[in-house]
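Sharing a structure, written as structure tokens. Questions coming.
One chain of protein is taken out of this complex; the other chains stay put.
On to subunit A.
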Amino acid sequence: MTQKTYIQSYCTIQNNEIVLNGTSVFKTEPTEFADFSKQAYRNFEMQYPKFFKMDALSKLAFLGAELLLSPITSTELENNIALVLANKSSSLDTDVKYQESISDKENYYPSPAVFVYTLPNICLGEISIRHQLKSENSFFIFDVFNTEFMSNYSNILLHSGKAETVLCGWVEFFNDNYKAFLCTISAQENEKYTNETINTLYNK
């Protein structure tokens, strides 16, 4: 009875490399994420200056989303693409930086521009703004990527008609250790990944 859903495309970002649908599309020499992300942004000519205001978690999610969503979205059309992302470290990378700005009373400088990124779902907001996605979005936290829950939840959104496509994935960033795995899922038939699941693609 329930309609089958298919992985349409996927993207992995880790170890200074971006892999799109199994093919390496960008790679740098070992470097910090700040530098890697800037080079990737330039390489793909993204032209979105707001990128430079984002924290690392948002940049990571943004880069992956950019490669998967740009080919399938248009700012003139309604795009019912839900965002369902998860990670382990929430926004702790920015939380720690923010905490440092208030810990020392002699050097107390809480900044609203940093504080706003102390929520993991801000990266969903960034992607929504970029691709004009007035759609379902939720951010989950798990000890490890719970691919079963994430794919089940994505399917619920597709089956219940709450979304036409789901951008689902894992965006983990803490202390310059990072891994993003994002994929688009919809009911549109796609034979490319029939033997693959989020789990097998994530672990590739």
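Methods note: contacts are C-beta pairs under 8 Å (C-beta built on N, C-alpha and C of every residue); 3 or more make two chains touch, one makes a residue touch a chain; residues count from 1.
One rule holds in what follows: contacts and distances are computed from a predicted model.
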Identity of the absent chain, which is to be given by its UniProt protein name, from "NADH-quinone oxidoreductase subunit H", "Spermidine/putrescine ABC transporter substrate-binding protein", "Beta-ketoacyl synthase" or "Dipeptide transport system permease protein": "Beta-ketoacyl synthase"
From A:I7, A:I122, A:C168 or A:L201, residue that would touch the chain that is not displayed: A:I122
On subunit A, residues whose C-beta touches the chain left out of the figure: 83, 88-90, 92, 95-96, 98-99, 102-103, 105, 108, 110-112, 115-116, 118-122, 124-126, 128-129, 131-143, 146, 149, 152-153, 155-157, 159-160, 162
